[in-house]
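What you see is the complex with one protein chain gone and the rest in place.
Letters A and B mark the chains as written, and numbering starts fresh at 1 in each.
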Amino acid sequence: MVTLNVNGQTHQIDTHPDTPLLYVLMDHLALNGAKFGCGLGQCGACTVLADGQAIFSCITPVSVLQGRRIRTLEGLGTIDNPGPVQRAFIEEQAAQCGFCIPGMIMRAQALLERNPSPSQAEIRAHMSTNLCRCGTHMRILRAVEHAAGAMRSGAASKESKR
Amino acid sequence: MNEDALARRRFLAGSGALVVSFSLLPRLAPGAPEPPAAAKIQKLPGALGNTPMLDSWIRIGADGTITVFTGKVELGQGIKTALIQVAAEELLVDPRRIDLVTADTSRTPDERYTAGSQSMQDSGTAILNAAAQVRALLLGIAAQLYNVSPDSLTVQNGTIRAADGRSIGYGELVKGRSLHLQAQPQSPLRDPATRSIMGKSMPRVDIPAKLAGAVIYIQDLRLPGMAHARVVRPPSYGAALRTLDAAKIEKLPGVVKVVHDGSYLAVIAEREYQAVMAMRALARAATWEEKAGLPPPAELYAHLQRLPSQDTAIADGPATRSGSGTIEATYRRPYQIHGSIGPSCAVGRYQDGSLTVWTHSQGVYPLQGAIAEMLKLPAERVRCIHMEGAGCYGHNGADDAGADAALLALALPGRPVRVQWMREDEHVWEPYGPAMISTAKARLNASGDVTDWQYEVWSNSHNERPGPAGNLAPAWHLQTPFAKPPPKPIPQPTGGGDRNAIPLYRFGNVRVVHHFISQMPLRVSALRALGAYHNIFAIESFVDELARSTRADPVEFRLRHLDDARARDVIRTAAERFGWSGYKRQQGRGRGFAFARYKNLAAYAAIACEVEVERETGRVRMIRAVAASDSGEAVNPDGIRNQIEGGIIQSLSWTLFEAVTFNDTRITSMDWGSYPILRFPNLPDSVEVHVINRPGQPFLGTGEAAQGPAAAAIANAVADATGVRIRELPLTNRRVKAAIGV
Partner (left out) sequence: MIVMREAFGNRLCVHYCGAQGSRMRNGRFFLHLMVALQLGAATMLAGCASQPLLPDAAPGLSFDPRAVARGAQLAAIGNCIDCHTAAGGRPYAGGRALKTPFGIIHGTNITPDSDTGIGRWSEAAFFRAMREGVDREGRHLYPAFPYDHYTKVTDDDIRAIYAYLMTREPMRAVPPPNKLPFPFNIRSLIAVWKRLYFKPGVFRPDPARNSEWNRGAYLVQGLGHCGACHTPRNALGAEKKTEYLEGGEAGGWHGPALTAASPAPVPWTAEQLHKYLRTGLDDLHAIAVGPMEPVVRNLATVPEQDVRAMAIYLAAIAGEPSPHRRKKAQDALAHARREEASYPFPDRTDHEAVGRGGDRAYQNGRAIYSGACAACHDQGRQPTSGAALHLALGTAMTIPTSANLVHLIMEGITPPDGDVGRFMPGFASELTNEQVRDLVAYIREYFGRAPAWYDIEDEVRKSRKELSERNGKAKG
């Protein structure tokens, strides 16, 4: 039995501790955000957050994640109430097939939580772990900048409300 | 008399002129033979020609829900949204009321494959016309009901209003009756000037759910009782299973069954990771007999050109003579992969003698036929339902995965079986874009105009889709295998290896020969743009070389040889927006230009770009690209921009990095390390796309219009920056450095 905290909920998972997190998310928890792209840590389609850090869920055994806060795409927002990064991607129409986008969103979320005003160069370098095959990159970059702006003004308005 | 017949009678009784003009035909059962010849005498627009009944495309429920059916599928190109816009425009309803059903052999028209950028031309045209005709029908019925002329009625969001204020919604009007009437050759299409939905960049209907983790992709599908499977593929094309010690595998945790049929090997387990582990163990438990059947990589092109070929002159001018004054060049392009980010996947369920396969195949109807043939089942017992996958960019592993799911579902009747390909399965077994060689020859007169033009292209087949079961890789490995049928070239004007081999330019004495090579040393099939990627790369590079030989400006040279006004427009727009005439070359930088009309029939695209070449390393970096495109009437301008922009970036990756690698026996490019593609640091600073909209003009396919021109623009820019012309792809650091020298 492995205990995992995913999107704020604790789960007891009956799986071998070597099981990569990706399979637990998909197979045990019916979460679709993290996707199987390579299983080798090369493409980032499986990216989730663990204590705010972007990790490849395809190469991380659940045994090392006990006690850490795991967040997936589903934890950022819903279809009716998307989070700021999801909203930015929708507004920029930053998707073609969309398969890589959940991983991109998680990767961007990790960046923006740590660095609210990244430069273009920083965004490009940070996102380099994630692959897109459709050529949506320019829109993805715009979406990340858009999200950064939205999160900054969201934070600013929270500040001003105090 | 049944309900339907009564309903039909009610339509006919006392109908207006519009209704009387619709003829009646018996309802077509799924998989039933083609309608009688009479229905095809008058040519129906778009795909209506093959599926003439209106209710095959549009159904209106009693509660007013509108369901639109298409035989096309969403690949990420935005087709669902565009088709909804088309239907909404002509039906005069809010697009949010439309539920679009994509290809399903039990429910939708058979539109064969979503490929070749035909979807708007075929399905879009059919839906445009069907929707217009349905609208007219409904107006006719309402006019009858209110005893007024149809012209006095207005429609707003599916509600019909009479001048005196009476109104009735579509649903109530039709009261669930079918629209089982044959379409007419002419449709009362709305005036393009009044368009309010088409021509607008309506946000994609599928994106929000994809970004919230809803069950959208085939990879997300979970059914009750579903088991997980993995296939152990042979290590190389000709490999045969020699020994297998499967006893241990059956005892592994969660394993339900090991499937062994000839050289076809798979394992089914309860949990997905259990299937993965069992697959690894199964791979270890097998030994294979392999043969060294691949050509020596260093001699690939020479090897291909030595194979027997079927030679066809697709443009029949005289041969261009050699000798002084003739410019000649040869261009090469390697095997390249689709490289879908999500490896192929499918789910199959065999129950009570019927098989259902959920698949991201581009062609569920042909796949249905192929699976039926492979399993010796009647086609009507096989249902293929499309669910989205990652971008496929042509014929990737999707159909094979569907075949895997079918085979394994039969091995475990009553339970759904999900098969997921691994990354290396996709990289090694997917059919590649074929390696191609072409030679261009031309002569110019004293004014620098092209008087003689000869182009020869060597290529394998670009279409090995199922179709026949023999085109399904799993079928090759069965105990009783299916032989791969001999390939057939795709005829002009669409073409395969000869797609876009005939230039659009006005050259004198044009001779184009297509050398179709049947033997396929590596597995090949359709990769986005087919032969157009290489042919446009070659032709537009060669045009550049010709222009330079007379010191003509590359843009001006092209314009001089083009009469097509729309072609001239995209060229001028791209050049202008790029700042072509005022360009000042900086150290290490250069500019390049290219143009093509995809298939000489579909969308126009012109691309100008600037690159920087680092002399010490040969590294090429695109600085910026400016494109202009013309897709006829732009149903969703942002969708078009997305496709052109995406096509440029995808082509940048192909052109700078990509080549399949192999040794004498095996494919060696198995993952993203051994087959690198573009990453964020390789991007240009900017990509601009200017869409020329032509309301009222036929829709032109756009999804494959940018790849060829982008490749040539890049190659031309590299030549401009370095003074060295490179004619073999990809333009890797190493190749560029070797060409530049020290």
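Annotations for the structure displayed:
In the analysis below, contacts are C-beta pairs under 8 Å (C-beta built on N, C-alpha and C of every residue); 3 or more make two chains touch, one makes a residue touch a chain.
Here the structure is a predicted model, which is why all the values come from computation and not from measurement.
Of the residues in subunit B, those that touch the hidden partner chain are 277, 280-281, 283-284, 422, 424, 587-588, 614-617, 619, 656-657, 661, 666, 668-676, 681-682, 732-733, 741-742. What subunit A contributes to its contact with the hidden chain is residues 17-20, 40-42, 50, 52-56, 59-64, 110-111, 114-115, 122, 125-126.
Note that only the chains that are shown with their structure count from here on.
Here the spacing of subunit A and subunit B, counted between their Cα centres, is 29 Å. Considering their complex, residues 75-78, 201, 203-204, 206-217, 219-220, 222, 228, 253, 271-273, 276, 339-343, 388-391, 393, 420, 422-423, 638, 642-643, 645-653, 671-673, 677-681, 683, 686-687 of subunit B touch subunit A. Partner subunit B is touched in their complex by these residues of subunit A: 15-16, 19-20, 23, 26-27, 30-33, 35-40, 42-43, 45, 72-74, 77-79, 82, 86, 89-90, 93, 95-102, 105, 123-125, 127-128, 130-139, 141.
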